[in-house]
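Please see the structure below; I have some questions.
One chain of protein is taken out of this complex; the other chains stay put.
Let's look at chain A:
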Amino acid sequence: MTSFFENLLSTFPAFMEAAWMTLRLTGVSLVLALVIGLIFALMKVTGVRWLGVIYNGYVGIIRGTPLIVQIMWLYFGITHIVVLSAFWAGTIALAIHSGAYIAEIFRGCIQSVDKGQMEAAESLGMKRALAMRRIILPQALKRAIPPLGNQFIIGLKDSSLVAFIGITEIFSLSMDNAAVTFKQLEFYTIAGLYYLAMVAIVTFVLSRVENRMDTAK
């Protein structure tokens, strides 16, 4: 047990750096995923047929294949076209992956807004785009916050998979330490603790946001 705490302490600075990488991967990929998700969801709800086909293809492929395959495909595939750093290959893969799930969240929330809202907006002379922006989206986005929070937490943990394209983040650092010291159980436990701490922080922030949305309407 003493060796566990010694290992925890001695690797703390390195893990802090790795945690910062995990945070950047997660943060940047989720911001991109929100943009991707919103664009695709809006494409789907326009009712334009070919946009819906694109949406179904995107969501179908991403949900139908494992994230690790998508990461590998992007990392080794994209180098044939452009040279991308491991960080950006990983970030973009994570963004495209989360984007599909977030698109589904947005689509569901937009479609859950009572259709009388759009009718009322249109009856007041609003164009559909204006009604979407002013009336539908504010209501839909508020409903999207709890499932989005869930997706953010999944995204944070999924970022561990970019360890396999050589990015030094929490999980790959644990693998390296485990391999060198042969203390696999200890270092994977340490990895778990770091993820647990980060998820706890994200959960806390999300619950604050939800409370604020409740009181602010």
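FYI, a contact is a pair of C-beta atoms (placed from the backbone, for glycine too) under 8 Å apart; a residue touches a chain by one contact, two chains touch by 3 or more; residues count from 1.
Everything that follows uses one rule, which is that contacts and distances are computed from a predicted model.
Colleague: UniProt protein name for the omitted subunit, picking from "Spermidine/putrescine transport system permease protein PotC", "Molybdopterin dehydrogenase", "Amino acid ABC transporter ATP-binding protein (PAAT family)" or "Phenylacetate-CoA oxygenase subunit PaaI"?
Modeller: "Amino acid ABC transporter ATP-binding protein (PAAT family)"
Colleague: Which one, A:Pro13, A:Gly47, A:Gly64 or A:Gly116, makes contact with the chain that was left out?
Modeller: Here the residue in touch with the unshown chain is A:Gly116.
Colleague: Out of A:Leu124, A:Ala179 or A:Val205, which residue would touch the omitted chain in the full complex?
Modeller: A:Leu124
Colleague: Mind pulling the chain A residues that touch the left-out chain?
Modeller: 114, 116-117, 119-127, 130, 134-135, 138-139, 142, 217
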